[in-house]
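This report concerns only the one structure given below.
Heads up, one of the protein chains got dropped from this complex, but the rest are sitting where they should.
Letters A and B mark the chains as written, and numbering starts fresh at 1 in each.
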Amino acid sequence: MKSHVFRPLWVVVGLVVIVLIFRFFYVPSDFGIGQRGYMYGWHRAGDATFWKNFPVSYNFGKDYCSSCHPDNYNSIMKSPHAIIRCENCHGPVGNHPSDPPKLQIDKRRALCLRCHYPLPYPTSGRANIPGINPDKHYPGTECVTCHNPHNPLEGLK
Amino acid sequence: MLVHGQIWTIKQLFVYPNEYIYWGIQIVMYPLMTGLVAGAFVLSSLYHVFGVKKLKDIARFSLVFSFALLFIAPVPLLLHLQHPWRGINVFMTPHFTSAIAAFGIVFSAYGAIVASELWFIYRKFFADTALPLKEKADKSLGEWIKFLIFCTLTLGAYDVSEEALKKDEKAIKILSGIGIPVACFLHGYAGFIFGSVKANALWMTPLMPVIFIMSAIVSGIALCIFTYIIAMELRKWAAARKKPASRAYPQSQEEMKSAEMSVIKMTTKYLLYFLLFAISLEFLDMVFRGYTAVKSWDVIRSVIYGRDFTNIFILQYGLGNFLPLVLLLMPRLSLKRTVVATVLVLFGVFMMRYNVVIGGQAFSLSFAGYMEYHIPVIPHNWDTFKEGVFGAVAVGIAPFPLFWLFNKIFPVFDFEESH
Partner (left out) sequence: MISRRKFLKNTVKGIAGAALPIAAIEFIDPKKIFAEKPDAKTRWVFVVNTYKCVGCGFCVKACKTENQVPYDAKVTRTWVERYVVLKNGQVFADSPMGARDGFTTSKIALGENKFKDINPKDIDKAFFVPKLCNQCANPPCVQVCPVGATFQLPDGVVLVDRTWCIGCGYCIMACPYGVRFFHPVYHTAEKCTFCYHRITKGMKTACVGACPFGARMIGNIKDPNDPVTKIIMTERVAILKEEYGTKPQVYYIGLDREVK
């Protein structure tokens, strides 16, 4: 005679079967052990594709801007500001000129102070960059009023 | 735009930009609740496995309470998760290199064990309740529902002969025995969750799982003693209002009182053993840290002996460990003193979890900065409710109404057991 003591066991087994059936439908089929093994590679394989397809905003390529903006480009390339990328100050190029049609022109003092607030730190490259005291040097005025950012060493306006 | 954790974190000195107190009050509540589950079960097993006859009444009580707590224990986790509906992912694609993945297995196994043990204990009661209802020709709606519930609960096993009941007894003993290591694992893994995080200098110690288990057992026993006393007092009060010959309360008030004290005295003894063990482990951990003085010692010392001194030494060790120890060791133990002592013990266990979870986030990974936790009190959105005082209190109170409900199916007082 089958003993009644196994009844709770059948209930548990039944619940497990239900969970496994649900799992079959819930878990994506590409979920499994990747090439880095179980500890570091347990994942849904399709996610790598998601991250590969994430939209690119910045170009940072050397000559993307030069063909349409030769004056500013040539000017800045002859100055110490040549190391600054166009997109550092003008924002991501995206699909400019189609989208966005215009890039930002940030004229705030804060942008220039990133490098030109003087911090004479020994052993740091920052000590080599000339700077101004923003509280004393024409406070409240935009730097570009007098300085051409694409040609900072030429005569002040 | 606020990020999670920003609203209740105050950063001081040098803290990394992305550091906030991400694990808040609900992560404090979670080990507290699972600890109560495990502790209550261990208490019940003291009778069923080790045959400590005096603990028969409180054993049944603790088992049902443990079951009620079991349903509340996952709630703090669900409240903490940023995506609670995806919580089932832990059951669907568990990554067993993570201690949290053990949650799915251990909880389910433990739930199955407690549910099965309760079934064996109450099977005769289910059968005895369902059969007369089955015979009854016209049932009211309430009686229909009652019949359906108890009929289902019997799982079709109506045989209440001596032979069958003996099998039940054996099953109970076995399940109780298996349940003890599972209960220990249930809370040990919670300690492992913290103890294995090498990035956190306060959490990282092999002692963490053991400290958690010991304090879990302490909290479970204390809660059961406390609730048992409250329940008995309520019954005595209800009995005093009814006629003395009432069927529901066959024992006289005096008999009830004396039955209580002997059980309480015995149970508090076990509470004391585990409390002493828990205190020794924490003391050991403290001594080791100070003695070895590794890189993190400077900042941890400033947290333990400086900023968190009151939380750790006054509240947790003083009020939560030392004072109840003294109260319980004093001769001529009274009910009032036991109630005070058990409440203090529960407070101490809560403070221990608080000091581990929040204390571990009180200092920055840079070891050169601090973070202060300001728990949201008045909620103004869902986030500040669930991770605030109201959310924590809701979780703390929830087991009691659930226990009252379960008492209707698994009555803990005054009925004939299967043995």
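One rule holds in what follows: a contact is a pair of C-beta atoms (placed from the backbone, for glycine too) under 8 Å apart; a residue touches a chain by one contact, two chains touch by 3 or more.
Predicted, not measured: the structure shown is a model, and the values here were computed from it.
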Chains on display which the left-out chain touches in the complete complex: A, B
Hidden partner chain, touching residue among B:Met29, B:Val90, B:Ile304 or B:Ala362: B:Val90
Option touching the unshown chain, where B:Lys53, B:Lys198, B:Lys336 or B:Lys408 are the choices: B:Lys198
Sites on subunit B contacted by the missing partner chain, in the whole complex: 1-6, 10-20, 22-23, 77, 80-84, 86-87, 89-95, 97-101, 103-105, 108-109, 112-113, 163, 167, 170-171, 174-175, 178, 193, 196-200, 295, 364-369
Hidden partner chain, residues of subunit A it touches: 3, 5-6, 9, 12-13, 15-16, 19-20, 23, 31-44, 47-48, 50-60, 83-85, 87-88, 91-92, 110, 113-115, 117, 119-126, 129, 134
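The criterion applied here is as follows: only the chains that are shown with their structure count from here on.
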Of subunit A, residues touching subunit B in the complex: 3-5, 7-9, 11-12, 19, 23, 26-27, 31, 38-39, 42
For the subunit B and subunit A complex, residues of the former touching the latter: 88, 91-93, 95, 97, 112, 115-116, 119-120, 123, 155-157, 159, 164, 167-168, 171
